[in-house]
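Left out: one protein chain. Kept in place: all the others.
So, subunit A:
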Amino acid sequence: MRISIIINNKFPTILSVLTLIITWKILSEIVDQEMILPSPEVTCKSLIVLLKSKTFFKVVMTTIGRGLVGFFLSCILGLIVGIFTGVSSVIEKIVAPWLIIIKSTPVMSIIILALIWFETEHVPIFVSFLVAFPIICVNVSEGMKSVDQKIIQMAQIYGVKKWRILFEIYLPSIASFFVAGICTAMGIGWKAVIAAEVLSQPKYAIGTSLYTSKIYIETASVFAWTVVAIFLSFVFEKVIRILEKKIIRWRI
């Protein structure tokens, strides 16, 4: 019974992935040039070679590390600024133009400017920070505004201290907004981090490896690294969703 439910639930997804791989295979057969469109098997072989290489783990971990440092900084700052903008409309008006500028600046401009300003190692960190910060900040701010004022009123009547109202009502209320912000920010953020690595060329990085593969016209390797990048993004979204379930236990 249970297995059949799982199969029924997963079936459309499995079918969709299979269709994608089959279409890819057919297209690669039609194009018939490995250099332009390698087939799924060739990509798979290339991926195995990558996985076996000595530097693979280091390359992936360094990219993850850079991305996470940027995300972490944007989470902390986004949370603080978001809370203040949610509480005060004056602060919101002061912060708004900054957020609009950051959000509207093309990621490539940010990367190029970061290349001028920082060491290559720090460019992806700066980029992931700037991409994630406005998203998290706006989400937290919206979360603050959505806090039920009737609950706040209840706490005030019962004489609950202000700092406890902040930590025990406001923060749990914005938790789901915060997590949604992190998920969106990470989805866009990993792409920006890898783009920044392609341009800044740190020694160990998925972006650098992608660029190197391109130079040597190893298209299968470009595909393999892309698969790694997709997988990375997928894993982090899953991890956050699991954390969300653990933290937001009260939801049915």
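The criterion applied here is as follows: a contact is a pair of C-beta atoms (placed from the backbone, for glycine too) under 8 Å apart; a residue touches a chain by one contact, two chains touch by 3 or more; residues count from 1.
Keep in mind that, in the parts below, contacts and distances are computed from a predicted model.
Missing from the rendering is one chain, named in UniProt as "NitT/TauT family transport system ATP-binding protein" (options: "Cbb3-type cytochrome c oxidase subunit II", "Succinate dehydrogenase hydrophobic membrane anchor subunit", "NitT/TauT family transport system ATP-binding protein" or "ABC-type transporter Mla subunit MlaD"). Only one residue in the set A:Ile102, A:Ala155, A:Val227 or A:Ile240 touches the chain that does not appear here, and it is A:Ala155. The chain not shown here is touched by just one of A:Val42, A:Ile169 or A:Ile240, and that residue is A:Ile169. Residues 150-151, 153-155, 157-161, 164, 168-169, 172, 175, 248-252 are the ones on subunit A that touch the missing chain.
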